[in-house]
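The complex appears here minus one protein chain, its other protein chains still in place.
Take a look at chain A:
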Amino acid sequence: MDLIWQGLLEAVHLLLSLDAEVFEIALLSLKVSGSAVLLSLLVGIPAGMFLALTRFPGRNFLVSLVNTGMGLPPVVVGLGVSLFLWRSGPFGLFNLMYTPAAMVIAQIIIASPIVTGLVLAAMQQLDPRLQLQALSLGATRWQALWILLREARLPTLAAIMAGFGGVISEIGAVMMVGGNIKGQTRVLTTATVLEARRGNFDLAIALSIILLALSFGVNYLLTMIQQRKGGAPWDSRPFRWK
């Protein structure tokens, strides 16, 4: 019990003293996972919409792949990315192994199926005639897709939260492709494991609390946007295409 208590006190101390190393680790975690989620949106939103709104042979197979990908083990992703980025691998010439870029790549692979799957489900819940309605009012294809995305904004924000939650908390992939190098690729999850192994439980607890706080902060922000009165933050504002 003392250990936990001491850990909590140390965590508070580290947080209040704005420890440079801890701050750096937290910032890198946010940068890596934040950019991975943002980039996974670029993949997941169009892919989810495409799968929801089109019918073609093999579509069910692709949907099954996405659903499987939603539970992709990070270690498997880490191994796969390592094989590709390894010096002798197909992309070895880029020297990305053990860099934050490699960690971002691995996390994109983890988050993209989550975002795709949830956007797909969100789009399928919309009335299919909404797209026809937008087109019949003179919308271009892109304008119609935008209005659909706008209509599915609540579950889409949930998809972003799920994607972020999935990558900020994973350790297997970032450990394998990042290597947990101090000052370069050390993030909150890998640092926590390291400190716990060393027996520095106070520091491990402090890092865990920061990780939780970071995760909570981002999700709180997204939840505020999602749950604003009227269901959307931009209801009172006009639709804009420019």
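Following the convention adopted for this analysis, a residue touches a chain if its C-beta (ideal position, glycine included) is under 8 Å from a C-beta of that chain, and two chains touch if they have at least 3 such contacts; residues count from 1.
Note that in this section contacts and distances are computed from a predicted model.
> Which of "Response regulator", "Sulfate/thiosulfate transport system ATP-binding protein", "Chromate transporter" or "LLM class flavin-dependent oxidoreductase" is the UniProt protein name of the chain not shown?
So, among "Response regulator", "Sulfate/thiosulfate transport system ATP-binding protein", "Chromate transporter" or "LLM class flavin-dependent oxidoreductase", the name matching the hidden chain's UniProt entry is "Sulfate/thiosulfate transport system ATP-binding protein".
> Among A:S35, A:N67 or A:Q143, which residue is in touch with the absent chain?
A:Q143
> Please pick, from A:L27, A:L132 or A:M224, the residue that touches the omitted chain in the full complex.
Spelled out, the listed residue whose C-beta touches the missing chain is A:L132.
> For review purposes, identify every residue of chain A that touches the missing chain, sorted by number.
Touch set of chain A with respect to the missing chain: 127, 129-130, 132-140, 143, 147, 150-151, 230-232, 235-236, 238-242.
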